[in-house]
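Structure below; questions to follow.
Excluded from the complex is one protein chain; the other protein chains are retained at their positions.
For clarity, chains are labelled A and B in written order, and residue numbers in each chain start from 1.
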Amino acid sequence: MDAHHHAEAVRKHVWVYVAVFLALLVLTALTVTARSMNFGLALAVSVALLIATVKGSLVAGYFMHLVGEKRLVYIVLAITAIFLLALLVLPVLNLHDGLVGTGTGPWSP
Amino acid sequence: MEIPYTTEARPDTGLYNGKFGIWLFLASEVMLFGGLFSAYVFLRNGASDWHAWHEAAELNISLATFNTAVLIASSVTMVMSWASLKMNQFGRYRMYLALTVLCGLIFLVVKYFEYSAKFHHQHYPSTNTFLAIYFTMTGLHGIHVLAGMVVNTYFLGPGAKMWRTEPLRLTNRLEISGLYWHFVDLVWIFLFPVLYLL
Partner (left out) sequence: MTEGVSTAHHAHHELGFWRKYIFATDHKVIGIQYGLTGLFFMLFGFGLVLLMRWQLAYPEQALPLLGRLFRPDNPSLPGGIMVPEFYNSLGAMHGTIMVFLAVVPVAFAAFGNYIIPLQIGAPDMAFPRINMASYWFYFVGGVIMLGSFFLPGGAANSGWTSYPPLANIATVGQTAWILGMVALITSSLLGAVNFIATVLQLRAKGMTFMRMPVFVWAELATAFLLLLAFPPLEAAGVLQLMDRVAGTSFFMPQGLVVSGQPVQATGGGSVLLWQHLFWFLGHPEVYVLILPAMGIVAEIVANNTRKPLWGYRSIVYSILFITFMSFIVWAHHMYLTGMGTAISAFFQATTMIISIPSIVILTSLVISLWGGAIRFNTPMLFALAFLPMFGIGGLTGLPLGLSAADVHLHDTYYVIGHFHYVVAPGTIFALFAGIYYWFPKITGRKMSEFLGHLHFWPSLLFMNFVFFPMLIQGLAGVNRRLYDGGLQYAHAQDVLILNKVMSHSAFALALVQLPFIINLLWSLKFGKRVNENPWEATTLEWAAPSPPIPHGNFETIPQVYRSSYEYSVPGAPKDFTPQFQP
């Protein structure tokens, strides 16, 4: 791919960046609005995290060009994602499966 | 002897060294913030009155929403700055990069006012565990914003000279700096709902 051709492709990307920008602003407004709906905790967490994940994916996918990135980067990120999941989930599971505590937490009075 | 693939991509991986390096660095950053998010989840799950702490903290959601928009905007200008180099428009590169640094500055100034308001109301990290994790996570994120601003300011000033000698290398460097900056934005996208909204 020669340099000129590349510059053309980048020019097309610019419109994608603007579209992603608008989408991110809309989603930000959406997540703030969702809060005023006073969902229950479980639903509120799910909605907020879902919107955040969509926003994060847009940033990673288009601004960081993860869409169409090389395989090696995917492999590194996939490994990281698995370990991140373990780090987030296993300690909490331990918290809810403790001999001294119940769901309310072992150190609450 | 020159080190291979500093600017050109290695054929079998399709990456130049710096780009692979920054992705590895970001992977480790994911685990750093992951550790803090894990702490947040753990502490919140074990706490008896998290909601009361959150209410008492009186976080300013409108300011934080504004800051979210600022950081998103800075991500767009950052990527536009890189795209301008790709399209051989050096003047626009400087403009967009300056806007990026400016957005970062606005973000930190807003953060400063948020922090002062907290201290004014006697809300300190030691007040309760919610405020503790709030200050720790936003503080660490703020340091990351500051670091990104320092790097981008360098590319605005002395770092930009490389355009005359090695334009491709400068473009690569900006891509790397941009990846870091977008990551910092991405962390905030998760911090915002987790700390302010929930």
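What to note about this one:
Everything below uses one rule, namely that contacts are C-beta pairs under 8 Å (C-beta built on N, C-alpha and C of every residue); 3 or more make two chains touch, one makes a residue touch a chain.
Computed from a predicted structure; not experimentally measured.
Even with one chain removed from view, subunit A keeps its contact list with that chain: residues 72, 79-80, 82-83, 86-87, 90-91, 93-95, 97-101, 105-109.
For subunit B, the list of residues touching the undisplayed chain reads 1-5, 10, 13, 15, 17-18, 20-21, 24-25, 27-29, 31-36, 38-39, 42-43, 46-47, 124-129, 132-133, 135-136, 140, 165-166.
Assume only the chains that are shown with their structure count from here on.
In terms of their C-alpha centroids, the spacing between subunit A and subunit B amounts to 15 Å. Across the complex, subunit A meets subunit B through its residues 6-7, 10-11, 13-14, 17-18, 20-21, 24-25, 28, 31-32, 34-35, 41, 44-45, 48-49, 51-52, 55-56, 59-60, 63-64, 70-73, 76-77, 79-80, 83-84, 87-88, 91-92, 95-96, 101, 104-109.
Across the interface of their complex, subunit A is touched by residues 13-15, 20, 23-24, 27, 30-31, 34-35, 37-38, 41-42, 45-48, 61, 65, 68-69, 72-73, 75-76, 78-80, 83, 86-88, 178-179, 182-183, 185-186, 189-190, 192-194, 197-198 of subunit B.
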